Every structure is written in structure tokens, then in C-alpha cells.
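Every protein chain but one is kept in place in this view of the complex.
Chain nomenclature is as follows: A and B, assigned in order of appearance, with residue numbering initiated at 1 for each chain independently.
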Amino acid sequence: MSDGMIEFRKEFFADERDDTLNEIGKPTRRQDILGHVTGRSPFYDDHLFQGLLHMRCARSPHHAARIRRIDTSEAERTPGVVRVLIGRDVPLNLNTLLSLLDFGIDDEPVLATDRVRYRGEPVAAVVADSEATARAAAAKVRVEWEVLPHVLDVEEAIRPGAPVVLDIYPGNRFIYHGKYDHQKLRYGDVEAALRAADHVVEGRYQMSPIEQAPIETCGAIAAPETNDRFVCYSSTQALFFSLATSSKLLRLPSSRLHFIGGTVGGGFGGKVDSIHEPLAILGAMLTGRPCKYMWDREEEMQVGAPRGAERWYISDGVMRDGRIVARKFVGYFDSGAYTRLSSYAIIKAVGHLPGPYTIPNVSADVSCVYTNRTPATAMRGFGITGVDFAIEAHMDKVAEVVGMNPIDFRILNAYRDGDMKAHRRSAKNCALIECCQVVAEKAGVQLSNAARTASSRQGGGGDRGRLPAHTALDQSGRVEGFDTGSYARKAGQRPATQHQVPAPVAARASPATQAASVQSRPRVEETRVAPSASQTTQQPAPPQQHPAPPSAPPRSGPIRFSSLSGFRRR
Amino acid sequence: MTPAVETYATLAEAARAMASGDGVYLAGGTLLMRAVNAGEVPRRIIRTTDRTLREIAPVGDAVRIGAGVTMVELLQNRELAFLHAAARQVGGPQIRAMGTVGGNLFAPHPYGDLAVALLALGARVVMAGQAGARPLADLLRDRARTGLVAAIECPRPRDARSFGFLKVSRVHPRGASVVSIGAHLPREGGRIRGARIAFGAMGAAPLQASAAERALEGQALDAAAIARAGAVAAQGIDPPSDSLASSWYRREVSGVHLRRLLESMERG
Partner (left out) sequence: MAKKPVTFTLNGTERAAFADPGQNLLDLLRRGVGDLTPKYGCAQGGCGACTVLIDGAPHLSCLVLGETVEGRAVETAAGLSGAALHPLQEAFMVHFAAQCGYCTPGMLMAAKALLDQTPKPTREEVEEAISGNLCRCTGYEPIIAAILSVANGSVRA
């Protein structure tokens, strides 16, 4: 490897580092490179099976529709077709990915039975003796649709009267902590600080969904083994996640599943959704033969979950000298039709705000919004990348307003060791200032004397290291009576039964029953953050906590990762 | 669901097999096999191993190019140097090793860059089993009609500098066309006589920019004429929208790119 590709600036923080590293800074060989250059690395599709069957899904041509009837008879009669699976063939046909981390409510069927919520949603899976036969037969699955209104834009989706994507989230927003229709961050008093600022700079930033587009399309091959187990070769990036998801949906103990993976033909986050493994294994279970479920390129692009679109509104309060004194975010993540990982992406995003800058007053309301688009999932730094684009574009805009060059402006506002961050952790090992200085040098940008001599280790802490004396709280977006399912339940508070999902509205529901079902939905407070002084300066009582039982017996069911849902006591 | 593959020794036999109308001809495979892989399988796939399809020979002022000549073969032929700029822009090395001149005439939007150059040069198409040749423009207007292209007769530009080709794409060195342009501007006594401007990716098939042709006809290729041609470039054209560019964008930029091409031709 040419050394010119990486430049080490060892003069920075030299005293903090024990420079006796043997590997870092030197070229090394990947352990899997010999397999790659000889073409012998075993990707999931590089396993040959006698009698392999091929699976292909029949999919919704509509963004939203009710399914009146699924007729698989013609597909089943096609020569070479071994089996056609529909929703009732799936032992547990409802899942949310993060249920394994006890976060969120099951919302997504493996194969849709009564409704589809995005174009390309699978309704049946044809298993045939060749890929071509499976493809041709999937086209013969007849579905009687009742097309429903759909919504494809996050802000349209949260307007009153918008089509409801998922009945369990009637406001088309994920419910955080069982209490709010968005994830909140409150640090200091943003509204007061905005009023006191010399300038208020606003911006709106939008990014589109991005397909990970691995060269190897997602898929899995499953086959019965001779020891009452099923082997599953998968492209998954999350082998044990996929194993546990398959175990859950197929109601099989995980000891009966033998997963082999780890050789992934490009993932970038797009191969964590565990879509293929349960269906491939089910195909093998129901036919007794090896079964491959592999997306073609068009499916990969159309129904492969992308990095979700994000829309951000940022308002900065800035002083004439360039100090940012307030930053307010309103963000909307487009989760698409189901939750997948978007709820979690937002928790990451909000933990990241306001970016690597020390700002004494920060607030954020970030919603995970359901629309009739392809569900979104992970991709390289998801939750962070989109908002960083927004933040850094906004930094340039604010720098222009105060007449500073953008690098000076960043150094002035950069966090320094000992500063308090908005998520109430002390900043340490900061290096943004040093990075900016190198960038300025490379780009030939003349820095001010103050910026040139600044250091991440100087000027931090002290007042900057203390929590704000006063943090303005509010109850905007409070949701009452929401059945949070299992994730927000304190350990042992309730028995670990399966969450009761509202019964889907029956097909051909009369207007009367539809109205009844609307009334039975949890009530969502539609209060919005109003930019009025009264609401933000008053300090309402902290939100009512449901009392947790003093001693919680160990709870059966999935492992809790409580830091994810924000319950860890600090 | 599974096609019958019929391989014939001669072009004439293949043409007879095509006459029944339910067959699709397989040349380089870059279009047909893509469809087959996607499940759009014809009842019959017809092909021929006839070597005459791969011949390149001068015919008077024109060059007769067998329909089965690949882009790579075209690029290796010095007689066809005037087409090299266009042929080099077709696909990547693999596509150029496979894709044929005849097949390029049938490439759907936004493909078919070589056909744009051929259209601008006033090429004619020789159909198998038919005497004479007909204008390529006719074939491009109705590509669905069955028939088998035997060869393309492309007039050789008298002055190499009178022909220019430009492909605009977002990905380099290989990307599909936002727009591609072929311009043939033969000059007599400093005036353009018989101007032909062809656009690719501006319609379902390559087409002529008649308004721009009229703006240049009889003019000297100077700044004023170039500006007029650029201004009317998209007149009467309704370009398609796709993932590369919207119809509006194509209409807006096609004149700009035409102007740039003409300016580079003016400079020589």
C-alpha cells in the first residue's frame, strides 16, 4: 500500500499516546484476501445443493391497499412449482427487527395478509425448481386489491387526516418511551436564547433515501440437515440477529438453526434486516428440500431497505462575534412503511446533536414518521450522516451571516475537552479544532490568530463544563394511553406475554366498524411545540413516571438493552 | 417460459425464420439476454453464425458495416475512424466486445449512442432479403416492425472535421446518456450544405433536431449561427424523464451541449 494515502500527524497529542504500536500505520494484508483474489471466498450463493429450489415473491403493485383475496391456484398449477407460501404459512407472521433488543412493537408481516403498505411488499412466495419458473409463477399469483390512499411525504404524513400507515401508530409516528410521538432533547432554554441572540439563522435540509446497492444482492439458502436442524447460508451482516429473528418467526428453538455467514458481498448496512433467512428456512421446512431466496437486482433496488430520507429544520441563535448560543432542531426521519431500525437511528441522531460544537442551549424534536415508502434501515452511520449534512451545511450558512470564514467559525464553536455536551456527557479527547487547522492548511485558508493557536485542550471546562442552570421542559407531543408493548415496560412489571396488536380492520369493513376502530385507537395529543414564550419558559413538572416496582424479578424473554430506550439510570 | 433457440447457418435462413413474427433475433445479447434474465422470454430466439454479418467493406462513398460487427471490431477498423468517438462511448469494454452495430439501432432509451452518430451521417439500412437500402431514420421511427438488419451503409464524411460527436453522462468513463449529439455539417464554400443534427436520449429512439438543422443550413459555422442552433435545439422535441434527467432538464441543456459541440467543431 502506498504510504501517501494516509498522513499521520503524530505531533498532535503526542504526550497522550504510547507510540509503540506495531501494526497501525503500516500496510498489512487482510486475512480473507487470498480467498477474494482467487474467487474462492464462500459467499452464500457459492454453495451448491442437489435439488435446490428457488423462491420468488409476488409483490404489491400499490403503495397502499387492502388485500381482499390472494389466489395462488394458477401459480401452484405451474409445472415446476413445488409450493406457494402465503402469510398463514408463517408460524409468527409479525415482527419488528429490534424486538430482539426489546425495542418497539411488532409491526411487519413476513408476507402481507390483509394490507400492504408499500409498493413491492411481498404477499406470497413461490417455491419452484428453477429461478425462471419461480419468476413466471410469481407473476401468476392473483391478488384482489382495494387500493387505499397513500402518503409519501413525512410532513404530509403527520398532518391530521393523513392516511394511517400502521394502525398501532395512528399519528404515523413512532412512540418513544411510551410517552411522546418524537424523541426529545432539552438542554438549557433554547427559546429564551434565540430571543437574546443577535441573529437567528434558519435552514431546511432534505436528503433522499439512499440504496446501499451491494454488488451481491441479499439472500439466503436453507437446507434440512440430517440432525433435525436447518442449515442457512446467508448474506446477512448480522448473523445472530438473523438467527434469532428466524427462531422467533418460525417458532423454532435456535438450537435447530445452523447459520453460516460472515462472507458478505458488500453490506453497508443493507443486510441486517433478516428478510431472507426466515423465508428460505420456511421453504426448506415445508418442502424438505434446499431452498434459496435471493433478490434480483431490481428487487434489491426497489424493496431493499435504503438509508431513509431525513428532513431537518435548524434554527441557530448566534451572536455578532460568531458564538452560537442556541440551536433548535426539528427532524423527520422517513421510516417508510415499517419501523425496522429507524426508531433506533433517531436515538443515535439525537445523542449526536448538536454536532461537535459547544452550544449552551439545544433542543430537538425528532420524529420517526411512517409513510407508504419502502421501509428504511441501516446504512453507514445512519442517524448521524443525514443530520451531519444538515448541521455542516447550516454552519456554513451561519458563518456567512456573521461574516466569518467557515473554518474560523467552526474552531470558535468547536467543543473542547471538559465541555458539557447536550446529552449530558463531558467531552474528552476532542480533536475537531486540530482537524480544522489541518484542513485550513491544506486548503490554503488563512485562519485568524485565535483559530490558529486554538487547541482542543485549552479553553474547555469551567462554565462550559457545567449543566445549564435551567432547562426548559415541555409536554409537546405527549401521548396518553399508548400501549407500549413490551419494550417500555419495566422489568417484571407485566408478564412477558406477546404484545396485543390492535386487530386489523376486517376486509370489507363497513364505515361503522371503521369508525369504531378509529375510536378504539390510542389517543394522541396533537400538541405541537409552539414558539411562544409562555410554553418554553415555564417549567412544568417533570413527566409523570409510572412507579417501577422496587425489586424486579428477572424477566424471561429477550435481553434488554436499556440504554437503547434511554432508561438506564445515570 | 423457456424459449426455443434456433441457430441458422445463413442470414437468409434466419431472415425467413424471423418472417413468422414470433421470434426475436439474438445478436450480441446485451439487450435480449437482459430481457430474458428478467423473465421477458420470447417464444423463439433466432440467431445465425453467418460470417458475412461481420464484414466491413467500402461501397462507393460509403462503408458497408455488417450488422453483426461489434463495437470492438469497429474500433479496430481504420476505415471507420470517423465512428470511433461514438463507438468508444458505448458501454464498457465488455459491452463493446459483445454489442453489435445492428443491435445498437434497437437499443432503447437512453442507449444507442452509435445509432445517433449513424443517423447524423445519414446512414442507410440494408434489410436481409430485401434489395436496396432505406434511410436509418425510417427504421428508427418504427423499430418494432419485424425484419432483420443485414448491414448499415454509412457515408464517409468527406472532411473528418465536418462530423462531431458528444455524449453527456453523469458517470465517467462509462455512463448512460443524459443526451448524446451527432452533428454532420458538410461545407461548400464556407457554407453548411446538408446539415444533419441527431440527438440521443431525447426521445424513445435517436432523432433529428430539425429546427437546429434549419438554423444551420446555408450558414457559416460562426458564433451567431451556433447561438441560433442552440436556441432552437429542443424545438419540437419532447424528451423523456428518467432516473438520469427530467424531460425539462434535457430540454434545457440539450441546446447548451449542442452549442459546445458546434463550438468545438468550429475551432476544428
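Methods note: contacts are C-beta pairs under 8 Å (C-beta built on N, C-alpha and C of every residue); 3 or more make two chains touch, one makes a residue touch a chain.
Keep in mind that this is a model prediction, so the values were computed, not measured.
**Q** For a quick check of understanding: of A:265, A:351, A:381 or A:459, which residue touches the chain that isn't displayed?
**A** Residue touching the chain left out of view: A:265.
**Q** Who touches the missing chain here, A:36, A:199 or A:423?
**A** In the full complex, the listed residue that touches the missing chain is A:36.
**Q** Footprint of the hidden chain on chain A, which residues?
**A** Where chain A meets the chain not shown: residues 1-2, 5, 27, 29-30, 32-41, 43, 45-46, 48, 130, 132, 212-217, 263-268, 296-297.
**Q** Counting contacts across the full complex, list the positions on chain B that touch the omitted chain.
**A** 2-5, 26, 28-30, 33-34, 36-38, 41, 45, 47, 72, 91-95, 97-98, 173-174
What we mean here is this: only the chains that are shown with their structure count from here on.
**Q** Determine the centre-to-centre distance between chain A and chain B, using the mean Cα coordinates as centres, and give it in whole Å.
**A** 46
**Q** Show me the residue ranges of chain A that touch chain B in the complex, using the header's touch definition.
**A** Contacts found on chain A: 132-133, 135-136, 139, 296, 298.
**Q** Quick check on the complex: what are the chain B residues that touch chain A?
**A** 1-2, 38-39, 41
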